[in-house]
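Notes follow the structure.
All protein chains but one are shown in place.
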Amino acid sequence: MNEIITLDLLAIAIVCLALLSLAIALLTSRKHPYRNLRKNEALLDAEKLMHEAAEKGLRLTIGLGVNQVSSAPAPANLAGLPVLRLMSRRSVFNDQPAQALAGDGALAALGQLIVRGKYQNALATELFKPDFGLLAGATPYAYLAGLLPEVNYRANAGVFLLGSQRPETILAASLAEQKDLPLVAGTDDLSAQAVLLATNARLCLGEDALNAGAALESDPGAAASVRAQDWLRVLAVLGLLAGAVLKLLGVWQ
Amino acid sequence: MKKTIPILVAAAAALFILAALILGEPLAGWLEIVLNWAVIVASAALLVAIATLILTHLRNIVRGKRGFIFSIILISTFLVSFIGALVFGVDNSAYLRWVAAIQLPLETSLLGLAALVMTAAALQIFRSRGWSLLTLTFGISALVFLVISLGLLQALNIPVLTTVINYLQRLPMIGARGLLIGIGIGALLMGLRVVLGLERPWGE
Amino acid sequence: MILCPHCGKENLPQATRCVHCGEDLEELFRIEGMEDNSALQEEPDISVADLLESFRNDSSPKDEETRSADSTGQAYVSDSGAESNAEMPAEEEEQAPEWLARIRKRAQQEEDAAGELTRKGNSLDAARSEDHRGRVDEEFANWIGRIRENARRENLLMPKPAINSAASEEGVPEWLRKVRELQPEAEDGEQFAEEPAEEPAVEEVEPEEEQGEAAAQDQAQETESVVEQTSPEEILGDTEPAAEAVSELEPEPEAESAGEKAQPADEEDSDSGDAEELPESAAAPQFAPVLEELGLAADGAALELDEKPASSEELSADLLLLRRQKENAQILMNLIGEEGRGIPPAKTQRVSGRGLYRLILGAFLLLVLAAVLVFVPEAKPKQIENPAPAVALKDVLDRLASGDKVLVVLEYQAATSPELEQIAAPVLRELETRGAELQFLTTHPNGLWLADALMRAAEIPTRETAFLAGGRLGVLAAALNSEGNSAVIPAGIEELQKYELILLLEDSQTDIQNWIEQAGPWLSASKLGVLASSQNEALLLPYYDAGQLAGFAAGTLQGRVLAQALDQAPLTSAPSRAFQAGLLVMIAVILLGILSKAEADSSARHSKEPEA
Partner (left out) sequence: MNPMDIVLGVIGIALSVMIFSYLLGDNFFFRAALYILVGVSSGYAAAVLVTKVILPRLVEPLSQNGTDAFWLGLVPLALCVLLVLMLVPRTVKAGTLPLAFLAGTGAAVAIAGISRGTLAPQLLSVVNRFSPELLRANAGVNWGGIVEALFILLGVISVLFYFHHHLSRKSAGTQRPLLVEGISSVGQIFLGISLGMLFVGFFSAALTALIARMLWLKEFILALLAG
């Protein structure tokens, strides 16, 4: 019972520390939110890809990942939305608009809302079509089956796989590699990260996949979140070291 | 005003659920009701997304756009499996045997195809990623765990070897734990941004 | 593709600014320079210097000095070729037949208008000794060949209807006015006397490798029928004026109405293969007057040349020139056809090599597995020791007594069902023989029919499987369900605390983390046992080490050892020999990958060393 109370208290302390560091990061870095932050090269390439797609009149395809059937989207499922936001804003007047594909109903609906918002901001709502944010399949393998033909689309400039991707998306990565298409991938699934490391995808390992908004410099809140993550990381390390010493000395039972 | 309503709805739902989880018993009943609403709305979102998918492919067929043959295949198989379920019932064993007879070979073959594709990808790991500490340890680690998965070394039943193998099998726990903690912190902060309205996945 | 002189990277021919380094590409775009280079490619084996040499030998020594003066003079003169023509001596023109004089005049203009690069080539020739000239020519020809190839590939791309933002107010596009400024009004028609292309434009349309759809085949038949009608003699006989011959070969405009062009999504085709569409040139007839003005469709000149055949040597030189001009006209027609259209999407090249080695390695693995499955008998399972987590799970199973409730949760996909059935079937058979009360629950729709298949594989009586909707929301609701009568929980599923063991059959990180994060905190001693696919073993280690799992077994190897420990026979469909053979193939491939990378590095190092 003592163990459970400790875990509950530690969990609440972690959430409070996270809130505190997020607030401090928002206040302290309001002027230069993105300064002195390491950016993942994979996501920096994303910017170039968007320019190239616009210049060559080609299309960008983004897979937003899967989620459990009839479940609310978790934060890790939303990792691809900042990239979709930037991509659809840039492709409103392109020859070929961006194409978003999701493996979950809520994600597909969120994709449509984002793309529709960008067309509305650009006063071009008549060009919006619901096809721009589609459900690829209702189950993880149906999502893969719906994603492969879109990766193979003739005039693709690049493919993005961001969000909760499963390891079988190596089939999509291999198809993109065979067609010499640049692929930017990021997922919270450990197996998928290991399998995508074996391809030539531009990979966001670990939590970098969740910080697309900061890397693309399109969301100051995301940059503040990255700062807060670093402070939480340092606090966790200090906590581990202090806890180890206290436990070793028997001060903390 | 139109932009703040969704933010308030998201924050209210999140704060209510967090409060109910912390306070426990007094709000347990209401928490169950809110979770039930969320499950119903998430199911409806999937049904709407499936309907959008079907309408898109119907439009492709009507317009005779390139690749409309595949749209015909998709819509006909959808109708057969959807109407079949409503007519025979989702728990009907004959109907489930037909669904299994189609989905099982397709999904198993896709996963089997992934094995073949991984073999080709494994040849290119070092050419595409170059030498680095990460790729080198990744390659050596993959070789070691492939040998362990063979099961031949364990079959020799040499105590020292078995101890070394058991220790090697626990070694990846450290990297996995670091990854889980890092991703956990990232996801936690993204969740807090959604609750505080900083991250608005529904649009602006 | 044109190469950016600053960073050497490829850009579209129509690009005015390099995509990669952003430098200006203005000087490469000049119509004059592009035309002549492409014209020279027709004869890769006859180099530019030889051609010019042959003209110099024909003319008298006096021309030599004037031309050499011209050539050196021209190197620094801007591209106005017209003044150098006026200096030609008049008498020389009268002796030669009129048409030959005209050809020579044209040849000189070709030389004058050869543009900056050819002049550099000529000045290079003058500066270098004889033996370097061949190499320079060869490079020059290759470079031109590449431009020619790019121009041809641009011709084939499907033009994308785009919002026409480039047209100026009076409807004459910006770039066409530029073309006119480059060609002074007073130019007479002969310079661009046109001959129909020797190879009909259709030939440039590569037949699609994969003609899957009816629409693509109709288009191909349509263009083939046009080719048959225009027999080679007609083309070679040059009886038809260029404009008509070209317009005849042009395809009918696409079925799309103008209205549809505004919807970019219609262009979206998810068809396979690289279906090429002929360039839309519905506008070609309207440009006949423009071509007239530019001298492209001058009928007279073409016929005139036919009537007076010259000697074979001069004839071949003449045909060379005619074919070159044909290319000029073709490129200009394409440019005009492209008017007002966005930059056509560069077709993504299918790099053929990669698919090949994937086919070879994949086929090799399939062959090895098939051979082992057919020829190698299955090995007798050996007694080996399982890792600690699997041993802990066995102890938990051993503690179960008759009547204990066990909740079996199915959360795997159909793809991993063979693996999970091999691991779970012996365990379920053991629990059934112990008299434990099994209840089946799934959070996936497919779990309903996968549960039936699992019960058949485990040879236990089939029973109903409950469907818990909502994923992590449903699991949390089930964990909080203290009274057992919740709207979210399917009937028959009780409070989770009442189950002795919750046996999770998993193949995905998300589902495993759901039960550990949403249900784990509400269950006292850890009741979560996991039978997982081998892909989740590394994920489960930290959770087991932290005491959040009672135990787990991942993969068929640990499943087989667990079955042996429970005295249950593993499933017959669990071949270990074929599995080992597959692992050996992967070991060999990874080692091959390491060796090939090391070899590539060493050869790169060797090639660098001599230069240094």
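We just call them A, B and C in the order they show up, numbering each chain from 1.
Assume contacts are C-beta pairs under 8 Å (C-beta built on N, C-alpha and C of every residue); 3 or more make two chains touch, one makes a residue touch a chain.
Here the structure is a predicted model, which is why all the values come from computation and not from measurement.
Put simply, the missing chain touches A, B, C once the whole complex is considered. Residue-wise, the contact with the chain that is not shown comes from C:P575, picked out of C:P13, C:G551, C:P575 or C:G593.
Across B:L23, B:V62 or B:L136, the single residue that touches the chain missing here is B:L136.
Only one residue in the set A:L26, A:M87 or A:L190 touches the chain that does not appear here, and it is A:L190. For chain B, the residues in touch with the chain missing from this view are 5-7, 9-18, 21, 33-48, 50-55, 69-71, 73-86, 89-90, 97-99, 101-116, 118, 132-146, 149, 171-182, 184-185, 187-188, 190-192, 194-195, 200-203. By the touch criterion stated above, the residues of chain A touching the omitted chain are 6-8, 10-12, 14-15, 35-38, 69-78, 106, 109-110, 112-113, 116-117, 120, 128-130, 135-139, 141-142, 145-146, 148-149, 152, 167-168, 175, 190-191, 193-195, 197-198, 205-208, 211, 214, 226-227, 229-230, 233, 236-237, 239-241, 243-245, 247-250.
Where chain C meets the omitted chain, the residues involved are 210, 212, 272-273, 355, 358-359, 362-363, 366, 369-370, 373-374, 415-416, 418-419, 422, 445-446, 448, 467, 469, 472-473, 476, 487, 490, 507, 513-514, 516-518, 520-521, 533-539, 542-543, 545-548, 554-556, 573, 575, 578-579, 582-583, 586.
Convention: only the chains that are shown with their structure count from here on.
Between the Cα centres of chain B and chain C there is a gap of 28 Å. Remark: chain A and chain B have CA centroids separated by 14 Å (rounded to whole angstrom). Across the assembly, chain A contributes 69-72, 74, 131, 138, 141, 149, 167-168, 174, 188, 190 as residues in contact with two or more other chains. Residue positions 38-39, 42-43, 67, 70, 107, 110-111, 117-118, 120, 122, 124-125, 176, 180 of chain B each touch two or more of the other chains.
On the chain C side of its complex with chain B, the touching residues are 212-213, 215-216, 266, 268-271, 275, 357-358, 361-362, 364-366, 382-385, 387-388, 413-418, 446, 448-450, 452-453, 464, 469-471, 473-474, 476-477, 480-482, 486-488, 534, 538-539, 541-542, 545, 555, 557, 576, 580, 582-587, 589-594, 596-597, 600-601.
For chain A in complex with chain C, the residues that touch the partner chain are 4, 7-8, 51-52, 55-59, 67-72, 74, 93-97, 99, 127, 129, 131-132, 138-141, 149-150, 152-156, 164, 166-168, 174, 177-181, 188-191.
The part of chain A that touches chain B in the complex is made up of residues 12, 14-15, 18-19, 22, 26, 69-76, 78-79, 81, 102, 104-106, 108-110, 112-114, 116-117, 130-131, 134-135, 138, 141, 144-145, 149, 167-168, 170-171, 173-174, 188, 190, 193-195, 197-200, 206-207, 210-211, 213, 219, 221-222, 224-225, 228-229, 232-233, 236.
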